[in-house]
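A single protein chain has been omitted from the complex, and every remaining protein chain is retained in its original position.
Moving on, here comes chain A:
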Amino acid sequence: MTHTDDKPAVQIASLNKWYGAFHVLKEVNLTIPSGSRVVICGPSGSGKSTLIRCLNGLEAYQQGTVTLGTIRLGDNARETALARRQTGMVFQSFNLFPHLSVLSNCTLALRRVLSMPRNEAESLARHFLEKVRIPEQADKYPAQLSGGQQQRVAIARALCMNPRLMLFDEPTSALDPEMVKEVLDVMTGLAHEGMTMICVTHEMGFAREVADQVVFMDQGSIVEQASPLTFFTTPSHPRAQSFLNTLLH
């Protein structure tokens, strides 16, 4: 294990990405200290999902650098794999493996990537299922669970790999309203334990309560970056003001 605690968890410098002629990310600079909780918000198409997908190599980018701890992404495949191993990701559509039980969803990477023996992997998986409060569902299949339960399994699955950084890509956007809370509760618990988190979300209550930085994106750029208090009370950028107005009223 390398000593990265004095380094920021994530450092994004002059990041640029194009889809063909479309400039999705424009000169994005962002430093995220270890242990901080960042909420990224903004109108759809502003590049927020693309940005966090660049952080674990799911999206390629054309210019700039992304550094996770001491590892610079994209230098080579081995480094990217290493960085990916330290990053957990939770998707909007859960993306659980439908042919595997809840327990096997959690143990697959432990066994194949970390070569952990079956017993050890299963007890670790059960520990994290306990933590997201669904230990009793371990032997069911994803299709037998509610959306909120599936997303909590997805969080447990990511936590099993002992990530230093958790990425959430609109984790509650595909959920029925009454299931949003159970997922946000798990995420809030995680934040209180000091996990470094980057979360793309429109849950402004969560941002206000949990985040220590709110990043607002518009048309591929970060146009405002502030503490939640400042962001929600006195947003400086007009685009952020109008976004908050439509969201809060």
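Definition applied: a residue touches a chain if its C-beta (ideal position, glycine included) is under 8 Å from a C-beta of that chain, and two chains touch if they have at least 3 such contacts; residues count from 1.
FYI, contacts and distances are computed from a predicted model.
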item: "Nitric oxide reductase", "Alkylphosphonate utilization protein PhnK", "Amino acid ABC transporter permease" or "Biotin-independent malonate decarboxylase subunit gamma" - which is the UniProt name of the missing chain; value: "Amino acid ABC transporter permease"
item: Chain not shown: contacting residue from A:M89, A:V132, A:A156 or A:A240; value: A:M89
item: Option from A:Q144, A:S173 or A:T233 whose C-beta touches the chain left out; value: A:Q144
item: Interface with the unshown chain - residue positions in chain A; value: 56-58, 81, 84-85, 87-89, 91, 93, 95-99, 108-109, 112-113, 140-144, 154, 157-158, 161
